[in-house]
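All protein chains but one are shown at their positions in the complex.
We call the chains A and B, going by the order they appear; numbering starts again at 1 in every chain.
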Amino acid sequence: MSQVKAAPAPRAGERAGVGDPARASSRRESMTALLFLAPSLLVFLAFVFYPLVRSLFLSVHANDIIGQPTRLVGLENYVAMLTGPEFRLVLWTTFWFAALTVVPSIAISLVLALLLSARVRGIRFFRTAFALPFAFSVATAAVVFSVLYNNVVGILNGLLFDLGLPGLNWLTDPGIALVSVAIATVWLQLGYDLLVLCAGLGAIPEDLYEAASLDGASGWRLARRITVPLLAPQLFFLIVVSTVQALQSFGQIYILTRGGPSNTTTTLVYSIYSRAFAFGSSDFGYASAEAVVLLVVVLVITAIQFGFLERRVFYQ
Amino acid sequence: MYSQQLHGQFQGSPVRLRAFGLIATFALVLSACSGGSGAAAAPSAGAPAANVLNGSGLVKISFWHAMNGTPDKALQALVDKFNAANQGKIQVTANYQGNYDDNLAKYKAAIQSKQTPSLIMMYDVGTRLMIDSGQTIPMQAFIDADKFDVSDLQPNILGYYSIGGKLYSMPFNTSMPILYYNKTAFAKAGLDPNTPPTTLSEIRADAEKLTVKDASGNVVQYGFGAAIYGWFMEQFTAVTNQEYCDNGNGRTAAAAKVLVNGPEQVQLMTWWAQMVKDGLAVNTGRITADGQNAFKSGRVAINIESTGVLGGYLQAAQGKFDIGTGFYPKIQASDAGGPIIGGASLWIDQANHSPQEQRAAWEFVKFLMQPENQTYWHTQTGYFPVSKGALNDPTDKAWVQKNPQFTTAITQLQQTKLDPATQGCLLGVMPQVRQNTELGMEKAILGQATPQAALDAAVAADQPLIDQYNQAKAGN
Partner (left out) sequence: MSGPLRAILVGAFGALPRAILYLVLAALVVGIVFPIYYMFAGSLMGPADINTFPPSLVPHGLHLQNYQTVFDIIPLGQQYLNSIIMASVITIAQLTTATLAAYAFAFLRVPRKRLWFGLFLSTMMVPWEAIIIPNYLTMAEAGLINTYLALTLPFLATGFGTFLLRQSFLTFPQDLRDAAFIDGCGHLRFLAQILVPLQRPALAALGVFAFLGAWSQYFWPLLVTQSPQMQTIQIGISQLKSEDTNDPGSVMAGVVLAILPTLALVVFGQRFVVRGLFAGAVK
């Protein structure tokens, strides 16, 4: 990164007007600018904006047996969705899943980050060990956990059995299946969360602590008054990113439970997949209505997080 | 930084909204225009005769299937044999497209892009949809044009894929459900290892002796275990000789209602839920692989599954325990029906395919139905041969002798009377209906609802799907 600090000069791209040649050259510059934006914009037009509108379009139409839109049905799909009992469960599952993953993963990684900031011998080993889940993707982590969770021959139940305890139906008990999926997700997230928080912790200057301890502060007070507030930017970043990721979770649900048992792990995204593609169905109208709801939910939640949380973040 | 930028977004700008509106209008126009291709016209009656292949050079056709692992290798061997025998005339390229559900989704996408394969393997529950899609040409057209002799083919198997005597697709990988049991565990429990249970109450009686607990009270071996699989419900319904859906099981006219909440089905789920509650059966969930693993690992003594898994079972149990097979259980001893054949069949696509391609696909289908090829397919995979002649082939007989468990399936098929109930339900949304039924079964087994309520809920959930399908089919 260049060492020279940018001078508070006129905004990049603007120069003092010099007359006609300048206007011609500035027209050329505008053309160049638009040309440089064009590739990105083309991709966005084809794969973001057009699909957005088409989602809306599909959501207000019925479809034929192949999935093509047929007649305009207005808000029928939305009404069916909002008045059906399944959708309420889907929404509840989605939010509950987000809470089950975001809160523990940030809490655990915060504690771990604090522990790992100790400068003791061998801490590098621990840092690497705890960062290992980062090597996994959603698919690979879910596959490993699906083998662990098997209720008949899985090692987790095997260990419980050795301890004389009854096994758990990790993925087939409607009461705990969502928690099992959440555990796998939290495990996966830990590596990334830790890396973010460790970097943040490293940025907190030592003298702050020395000054505070000189003033008599110690223990949890230090953590609460100094560490956590100064970590606030990273924590806020993680909360936003983790929440959005939780709301968009798909791979682990598909691999571990296929939305079951009894629909207790069917989140909004999985429901979209299920309606539109699973079991040979092609219910694109209803699924698109759910997709629109997903968009609204993500926008609203992110807006809330910004409005509510960001005010409390202190940027250095 | 990411967060800072997200923050920046919420300083709204009217200019931005206007631009978005422009793009939206443009996109709306585009999406209205890209309605995609409509369903193709109904297939023409005539099938291309053999001579269309004369002088047409090499005809290449694509074949989509859902076979992987051992069956895939066997299928590929058959394809290679066909290609070698038809050098310069026909070349078949077989491609594995994922499991049956994925296959159907991909096929629907292919219809939209007009890139369907010439020949596709579609599962049993996709039959009605394939007929309604208007993309295929019925096998009967070729049979009539060629005066093809179908007397060698098992009528009970052809029956599933026929309506009013007209065969729509050619069955290929056919399986039947049977009862598997651990003979070694039977002997240890003091039961006769050569007498499998035949009804639900007999299973329960045996399970009471077969469930073994260890010192701390944890179950080491369960008497019974099976995956919560909607297919099993269809089988039980057929065994009681009842129809799964109305209108002659969807064969006299398009089905309008699912009938899975009758008294015998409720009895079945009551039995199953009670078995799990009493600790005599384990609930391994809806994934069939988990149900199979439970039996293979010796944790479950009685299991119901398809003949297709026999090979895997024998391999897993080698040196551990002996496997016996029995007829698919009845709900009551007086039940007079029998199980439905399952698996998949082959469909020849007509829409957007030349007469040469259609004819080539038919030649390949005929090849697959020859007794010697059926024998090969059967002995390599354990799938049921469609050809009667295959069963009389010495290689086949030798295989059956080595795997006596398979005889059960043969006898079971031959003893089942063919009627609408045992032909199986034809329903456009059958895959989703199967899922809803599975959900109902699961609810009952988990004790989340009474069996009657759970099955009623499944039927209620099916109704809008069926109505929507019938409405869409009527061109609405």
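Rule of thumb we're sticking to: contacts are C-beta pairs under 8 Å (C-beta built on N, C-alpha and C of every residue); 3 or more make two chains touch, one makes a residue touch a chain.
What you are looking at is a predicted structure, and each value in this text was computed from that prediction instead of being measured.
Peer 1: Out of A:24, A:72, A:99 or A:115, point to the residue that touches the absent chain in the complete complex.
Peer 2: Considering the complete complex, A:115 is the one touching the chain left out.
Peer 1: Using the definition of touch stated at the top, determine which of A:34, A:165 or A:304 touches the missing chain.
Peer 2: A:34
Peer 1: Out of A:78, A:170 or A:277, which touches the unshown chain?
Peer 2: The single option touching the absent chain is A:277.
Peer 1: Which residue numbers on chain A touch the omitted chain?
Peer 2: Where chain A meets the chain not shown: residues 1-2, 4-7, 9-10, 12-14, 26, 29-30, 32-34, 36-37, 39-44, 46-48, 50-52, 54-55, 58, 112, 114-120, 122, 126-148, 150, 152-155, 158-159, 161-162, 187, 190-192, 195-196, 198-201, 203-204, 206, 209, 212-213, 218-223, 226-227, 233-234, 237, 244, 247-248, 250-251, 254-255, 269, 272-273, 276-277, 284, 287-288, 291-292, 294-295, 298-299, 302, 315.
Peer 1: Please give every residue of chain B in contact with the chain that is not shown.
Peer 2: Given the touch definition above, chain B has residues 1-6, 8-9, 13, 15-16, 19-20, 31, 34, 36, 68-69, 95-99, 102, 106, 109-110, 112-115, 220, 288-289, 292-293, 296-299, 309, 312, 315-316 touching the missing chain.
Following the convention adopted for this analysis, only the chains that are shown with their structure count from here on.
Peer 1: Under the definition above, what is the set of chain A residues touching chain B in their complex?
Peer 2: 45, 49-50, 52-54, 57, 62-71, 80, 150-153, 161, 164, 166-167, 169, 171-174, 233, 236-237, 240-241, 258, 260-263, 277-282, 302-303, 306, 310, 313
Peer 1: Within their complex, state which residues of chain B touch chain A.
Peer 2: Those in contact with chain A are residues 2-3, 6-7, 10, 20, 23-24, 27-28, 30-32, 35-36, 38-39, 100-101, 104-105, 108, 111-112, 125-126, 129, 132-133, 216, 218, 282-287, 290, 293-294, 297, 299-300, 428-429, 431-432, 434-435, 439, 442-443, 446, 448, 464, 468-469, 471-473, 476.
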